[in-house]
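Down below is the structure, laid out as structure tokens.
Then we have chain A:
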Amino acid sequence: MTEITAPPRPMMTDVAYYPGCSLHGTSREFDESLRAVAAELGIGLTEIADWNCCGASSGHTTDHLLGVALPARNLALAEAQGFDTVLAPCAACYNRLSAARLAMATEEGLAEQLPDILGHQFANSVDVYNAVQLLRDASATIEEKVATTLAPNPLEGVKLAAYYGCLLVRPFEVCGYDDPEQPTSMDEVINACGADDVDWDMKVECCGGAFSVSRTASVLRLGRAIIDNARAHGAEAIIVACPLCHSNLDLRQKAMAQRGEEPMPILFVTQMVGLALGLAPVDLGLGRHFVDTEPLIARLVQRAAERVVAEKLAKEEAAAKAAARTAKQKVGAVASSGGAQGGEAQ
Partner candidate 1 sequence: MSDAIATSAAADGFEPRITAFVCNWCTYTGADLAGTSRLHMASNVRIIRLPCTGRIDPLFIIKSFERGADGVIVSGCHPADCHYNSGNYHARRRFAVFHDLMEFIGVDPRRMTFSWVSASEGAKWRDVVNEAVTSVRELGPFQAYRALAPKDAGVAAPTGPSAEAVTQAEAS
Partner candidate 2 sequence: MSRIGVFVCHCGENIGRTVDCEAVAAALKDHPGVAFTEDYKYMCSDPGQQLVKKAIEENNLTGVVVAACSPHMHEKTFRRACDQAGLNQYMCEMANVREHCSWIHEDRGEATAKAIDITRTIVEKVKHNKPLESIRIPVTKRALVIGGGIAGIQAALDIADGGHEVVLVEKEASIGGHMSQLSETFPTLDCSQCILTPRMVEAYQHPNIKLHTWSEVEKVDGYIGNFNVTIRKKARSVNEDLCNGCGDCQAACPAKRIPSEFEAGLGKRTAIYVPFPQAVPNIPVLDRQNCTLFKGRRKGLAKDACGKCQEVCLKGAVDYDTEDTFIEEEIGAIVVATGFKLYDIGREQPEGLKGYGEYGYGEVPDVIDGLQFERLASASGPTEGAILRPSDGKEPRTVVFVHCVGSRDPEKGISYCSKICCMYNAKHAMLYKHKVHDGRAVAFYMDIRAGGKGYDEFSRRAIEEDGAEYIRGRVSRIFRDGDVVKVWGYDTLSGEQVVIDADMVVLATAMRPQDGVRELAQKLSVSTDEHGFINEAHPKLRPVETNTAGVFVAGACQAPRDIPEAVAMASATGAKVMSLFSADELEREPAVAIVNENTCIGCMNCAKVCAYGAIEQREICTVDGHVCGHVAYVNPGVCQGCGTCQAVCLSKSVELQTFTDEQIFSEINALCYWE
């Protein structure tokens, strides 16, 4: 396989947080669930002071230098504020920040122009992470916590489809932490939560991205194919880590749905981890979705409860059987040795 340039690391405890335009706006639930989960896992998030737009929509298509300078400023701020890693949950922001970092490291003469533009020195020493990488590195901690949480894990054994979209793993030179055609990092997080990742075909197929407004018909067609395929492979929900993917699959789902069809809830990866850790749905922003998540969660909670009951029953049955067996053995032992004694007793 292609050589991974950004392998997993031990869980991070202190990162600079770059929310970008989306996380404080249309995907507030991503921000809420991220903060809740980070707090629970012990990961410190410090929002970068005075951050600016990363230029994801039009910056990099207008001018190359602009497309690098905009994200670079954020990286420079994080560097100056003493951080070595920036967490950019929005997939587009992540992609632009990473691309800028790579361009400065590899393009001749580019890094030299930045200090003038930024007004201060910048060593390009900051790593860029997305939410999936962050949670993958925290998998062990997540598993541990899931195992020790009192409430039964509603995600235990649930089939979830990891949807990466375009920007989390491509281009490979920029992202470098997972296979660009058949990625598994988000699936690892799903498994760490006790759920089952689904082997399906649309993991990295485009949702239509920013064409949501200008070419809505295409977005509906693409989204339809994604949801159909996830459903055909048995997924009960689709997990995403990109505000635009979420919007295209969730907000637009009603327009693409067919009559009588079961809706497919779309969850952010942070919301999924939050549920597994026993956090309340309201704290994870699960009430903000267009495709109602309540029925799914209620179903999963009930299933979990039933499972607990069933397990308890099974345990009791097994214990009873074991007791009966032991008792039988004792009787047998007494009976066999009783013959000798019995004679005396009589």
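As a selection rule, all candidates are chains of the complex that A comes from, given by their letters.
Basically, contacts are C-beta pairs under 8 Å (C-beta built on N, C-alpha and C of every residue); 3 or more make two chains touch, one makes a residue touch a chain; residues count from 1.
Quantities reported herein were computed from a predicted structural model and do not represent experimental measurements.
*Asks:* Taking the stated C-beta criterion, I'd like to know which one of 1 or 2 contacts chain A in the complex.
*Replies:* Here chain A touches candidate 2.
*Asks:* Which positions of chain A touch candidate 2 when the two form their complex?
*Replies:* Chain A residues touching candidate 2: 1-2, 179-182, 201.
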